[in-house]
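Note that one protein chain is taken out, while the other chains of the complex remain in position.
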Amino acid sequence: MKDLPPGFIWYAHRVSYGETDAMGVVYYGNYMHLFERTRNELMRTTGMSYAEVERRGIFLPVRQADCRYRIPLRYDDLAWIKGGISEWGRASVVFSYEIYNETKDRLHATGSTQHATVDASGRPVPIPTWLREIF
Amino acid sequence: MKDLPPGFIWYAHRVSYGETDAMGVVYYGNYMHLFERTRNELMRTTGMSYAEVERRGIFLPVRQADCRYRIPLRYDDLAWIKGGISEWGRASVVFSYEIYNETKDRLHATGSTQHATVDASGRPVPIPTWLREIF
Amino acid sequence: MKDLPPGFIWYAHRVSYGETDAMGVVYYGNYMHLFERTRNELMRTTGMSYAEVERRGIFLPVRQADCRYRIPLRYDDLAWIKGGISEWGRASVVFSYEIYNETKDRLHATGSTQHATVDASGRPVPIPTWLREIF
Partner (left out) sequence: MKDLPPGFIWYAHRVSYGETDAMGVVYYGNYMHLFERTRNELMRTTGMSYAEVERRGIFLPVRQADCRYRIPLRYDDLAWIKGGISEWGRASVVFSYEIYNETKDRLHATGSTQHATVDASGRPVPIPTWLREIF
């Protein structure tokens, strides 16, 4: 997948019935779950899952999230989500996401999530070097 | 509400879009959320919320759950859920639920959840007297 | 509630276990459900529920959503959500939301959702006069 920016991945997701709503499309709040699954997978591909990051005492609570909905996803669609880190702050990090159809030629939605880096007590801490280096 | 068994309550719930699925009805897994909201409210009416029970060191993880779906709930329906404790074990308790329409004359679903009583480490403990007495 | 902007309401919501995550706080995607519940209630207070709007052939799919998370909500919290329409477009409308604690003196989160006005076939249509007038 040569045209992915460095540090980006593709994540595949099959839409289930439980993610849709009475309009017949994926409920708008469920895109946040897709974003989360994508950044989990992104971290796992670096060799350090988010679960492992937490075990090292660093948490990444979401500070801000947004999504732009262009074309609805429907039940049984196979979606491809391109996700990666688009911005590093001193004590924060931004992930960006683009959701495509099965053949990756139609853009369904875009979004981003901003996360603080905090310790177990919730206090902001500068991004540890080891965290930055894995990406 | 004179015909409620002792220890039972009525809980009202308005169906949102996010609870429905592409069949236009409440997704079957979401009935578990309705059951949970009902037993939360039941405990709150006793004067001791489940949050308070946890602060006293007792947890009530679900061991078994079932639901029978008779008539679908739809978006914007106002549902009334009758809930209460139907059975006490030595270290477990069973809640039962019936979901009705707005006028309480049509039964949409029934269900139950069985809960263990455990301490913070997850070990089963006999139901404390203070817990049993609040109902 | 005299200091609410015209067309705004307060909506109360009790946090359930099913809305929280392993960090012990409301999962970030679930704020979208709170926003939806608030705008449903807003429409209902006008005398015309969203279900009724749909029956008249107008749908309000979400085009954009965002949320800023300031202080986490926890299990059993009673949240008050202030919601209303903050902007009218020609064929779109923006709802804004602020989530407060039980005593309405601590701001937990803010957000907005932008909706298109479309007909049953999904085609954008100008906001009908009757829809605008109910607010």
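Which chain is which? They are A, B and C, in the order written, and residues in each are numbered from 1.
Here is the rule we go by: contacts are C-beta pairs under 8 Å (C-beta built on N, C-alpha and C of every residue); 3 or more make two chains touch, one makes a residue touch a chain.
Owing to the predicted nature of the structure, the values given are computational and were not obtained by experimental measurement.
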Using the document's definition of touch, tell me which of B:65, B:94 or B:107 contacts the absent chain.
B:65
Contact with the hidden chain only, please: which subunit B residues?
23, 25, 27-33, 36, 59, 61-69, 72, 113
Which positions on subunit C touch the chain that was left off?
17-18, 20-25, 27, 29, 74-75
With the missing chain put back, which residues of subunit A would touch it? List them for me.
14, 16-18, 32-33, 36-37, 40, 49-51, 75-76
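Throughout what follows, only the chains that are shown with their structure count from here on.
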If I average the Cα coordinates per chain and compare with the overall Cα mean, which chain comes out closest?
C
Measure off the straight-line distance from the CA centroid of subunit B to the CA centroid of subunit C, and report it in whole Å.
27
Chain centre separation in whole Å, for subunit C relative to subunit A (CA means):
24
Two or more other chains are touched by the subunit A residues 23, 25, 27, 29
